[in-house]
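Attaching a single structure in structure tokens format; questions to follow.
Omission of a single protein chain aside, the complex is shown with its protein chains in their original locations.
Think of it as A and B in the order they're written, each chain with its own count starting at 1.
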Amino acid sequence: MRILLAVGGPALALLGLFAYGLTRDPRAIPTPLIGKPATPFTLPLFDGRQLSLEELRGKVVFLNFWASWCPRCRAEARTLEAAWQKYQAQDVVFLGVNIQDREEAARAFLQEFGITYPNGRDTAGKIAIAYGVWGLPETFILDREGRITYKHIGALGWTTITTKLGEALQGIVSTEEGKGEYLQVR
Amino acid sequence: MTATVGYSSLVLALALAGWGIAAPLLGARTGRQAFFASARGAILGQFGFVTLASLALIYALVTTDFSLKYVALNTTRATPIYYRVTGLWGALEGSLLLWEWVLIIFSGLLAWIYRDRHPELMPWVLLIFSGVSAFFLAVMAFASDPFERVFPVPADGRGLNPLLEDANMLTHPPLLYTGFVGLTVPYAFAMAALISGKLDEAWILTTRRWTVAAWFFLTLGNLVGAWWSYHVLGWGGYWAWDPVENAAFMPWLPATAFLHSIQIQERRHMLKTWNLSLIILAFSLTIFGTFLTRSGILSSIHAFSSGPVGLLFLGFLAVVVLGSFGLLAWRADRLRGQPELDAVVSRESVFLLNNVVLVAALFTIFLGTVFPLLSEAVAGVTVSVGAPYFNRIVTPLFLALVFLMGVGPLIAWRKASLDHLRRNFLGPAALALAVRLSLFGWRLRDFWPLLAVTLSAFVALTIGFDTAKAVRARRAIAGGRLPAALATLVWRNQRRYGGFVVHLGVVLIVLGIAGSMGYSVGREAMLQVGQSLSIDRFHIRFEGLQASQQPTHRRVEGRFRVTNKGHEIGVLTPALKYFPTQPSPIGRAMFRSTLLEDLYLILSGFSEVDEGRATLKVLVRPLVAWIWVGGAVMTLGTLVALWPFRPRARQET
Partner (left out) sequence: MSIFRCGNGTCTAWWLLLAWLLGLWLAWPPLVLAQVDLDEQVRQVAAQLRCPVCQNLSVADSPSETAQQMRGVIRDQLQAGKTREEIKAYFLSKYGDWILLSPRPRGLNLLVWLGPFAATAAGLAAATLAVRRWARQPRPQERPTADPALVERVRREAVGEDYDPSVADPEGRSPLELERDGLYAALRELTFDYRAGKLSPADYEALCADYEARAAAVLAELDRSRLAPSLPATSPPATSPPATPRPSAVPQAQRAGSPRRRWRLAVGGVFLVAFALALGYFLGQSVRPRLGTQDTITGDFLTGNGPVRSRRTARGRRATWRCCCARAEPPTTDRTGGRPSRPSSKPWLAIPRIPRPTPFSA
């Protein structure tokens, strides 16, 4: 009897733990950045300009990390462009950061999907590391004070974009990060 | 047609497995002998059908029958034939079929060899085997079918995971699976002993060789895995404390503990409950290992893609653990013995310490592997437990084990007097201390490597002293020359000298690990053509890149000329392989191995713009080759221990 209790108790607890483990994604890295001020950076854009994050203070920033070889980025590209067209007038700036990619491929991607919002290349990966990027695509939404209100990993849908941009315009910080189907960085 | 044959064979084997479970129960109920005989028939029938199914899948793989989804996902027309055969265990469904096949081969062998012996135990042994077999067959029949078809039939397959295209794919999984499944044999006998109530040492004596063989395959499987990681994965290391690597290593620990503490049970009839617990633990850990690999609860390079299989394995694990320990609890009063020891210092207590250290190591590795899950469930914080933690915490335990390895084989059974300790250990201990002091003087001052070398020297010296005394005594008794005396000694004391050789192998592995973990150096640099990098005594000159197209991938090689203090050694060509299905290239490191050290070259990257620029990472790792030498010595030792020298021994097992 003692054996059964001594072994059965911890065994049942462990089995319960493994059952819990079946429900989560083991590769996910939860972010500590929500609610924290966004790290400033300077991004060299594709059209030659240099854009610094400080310039965009006072507007809501939709920061999207992408790469041309990532199918989910392709899936959400047109949605993002449409959202940009809608929110352009409302103090929202869309900014795309291309990581781990070749310049021609990135430009071809932008041309294919007709992206008009500013995009730049993060060649050394510093900006990606500063935002703890580990999957593609990843999106951060910054409010007017430069605080990160939301992070989403994976392709974004229209509803999520509008909801979260609405929240950011009012300065509400999300409680949870969002997750869709993603690819890992290289 | 192949799919129909394969799938229906699996289903028929499942039906037979069901009968194999029912028959002994019916036989026990009604007392009719026929039922027990038919249980044996059920096992042999399962063997036939599962072999048929495995051959069907191999046939489909070899003929690239892409109407089977498994074949379409794991081969292409261009895959060489030996990789098509290894595709049998390259993905989830096929690996389940391989496990089942090895299991049914073992049970068929047992059913045949023991067909006229152990009449009280064998029906229950076969019931356990049928039970485990039924589980794997049910998973294959209902949840992850290797013979699932795909429509429309693709013209070409997707291909094996490029990391698996290596010669080790032929050896590592089969060896490891044989080790895992081999542990089912003592488990089945233990359960049979508990069920039938025949709790003397008969089952231990019968299964001893099977357990040693299973332990051996498990050791070899782990070592070949480490070798594969070292020379294929291209990061220069052999053990990453990956959750699946840990899961393959964990059954080894209670199996080793079991092999030592059954010697106490054989001589003193003590520790019966403990030994049964150890073997249940070992088997449960093998099931836990397959669960971990197939459920996706921990991220690992080895993990198969998951599905509903995880939940099924969890259920089976629950049944095995709770059922086995329940049986043990039920028979606990019958197992209670009258443990007595003659003295506190004796081989019995040293073996007990050995067990404590092994189980503590098991607990540590298990806790570390499972802790991220625990932390997330309880505290909501995602943490990682990786190599720095394991190396730090596990090293002292294994060094304590090395020390016990030196003491255990020599110290006397029952009672070790102070005089006995002095005679046997003073010499080796003093010499080991001398070795330590001289290494200290030679400027090897770091604590852990120094301790490792000292203890290794101690073990080697104890073995040497003991063998020398024994050979001298044998020559005094029977005359004859040295080799003959040694041969007679080994022939008469197989277990003992086989154990000595295995311990020597472990010592060599410990030396290899101590050298490579403590004293590796590495450098990474971007080189232009003609530039050199120097590390340690080596000078490496970059000579250029070369691109080529291989059957399955595009390859970019870098040529590096290596000189050692002026003597030219040769040209090494680490490469990067670009596969169409992989987003990033797979590295192919090249290394030059000597007994003293390994020079390891990794091509980290190259500039696509500038033809003549490449990033090179170099590692110099001392003493790594001794790990593989130690593995070979352990193989030799196991053969010595198991070889049927005596004709009388052929009667059993």
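By definition in this document, a contact is a pair of C-beta atoms (placed from the backbone, for glycine too) under 8 Å apart; a residue touches a chain by one contact, two chains touch by 3 or more.
It should be emphasised that the depicted structure is a prediction, and the values quoted were computed from it without experimental measurement.
Q: Among B:Ala190, B:Val385 or B:Leu511, which one touches the chain that has been omitted from the display?
A: Touches the omitted chain: B:Val385.
Q: With the missing chain put back, one of B:Leu322, B:Val356 or B:Val529 would touch it. Which one?
A: Checking the options B:Leu322, B:Val356 or B:Val529, the one contacting the hidden chain is B:Val356.
Q: Which residues does chain A use to touch the chain missing from this display?
A: 27, 29-33, 36, 100, 124-126, 128-132, 134, 184-186
Note that in this section only the chains that are shown with their structure count from here on.
Q: Name, in rising order, each residue of chain A that touches chain B in their complex.
A: For chain A paired with chain B, touching residues are 1-4, 7-8, 11-12, 14-15, 17-22, 24, 26-30, 69, 102, 183, 186.
Q: Would you tell me which residues of chain B are touching chain A in their complex?
A: Interface residues on the chain B side: 273, 277, 291, 295-299, 310-311, 314, 317-318, 321-322, 325-326, 328-329, 332, 370, 373-374, 376-377, 382, 583-584, 608.
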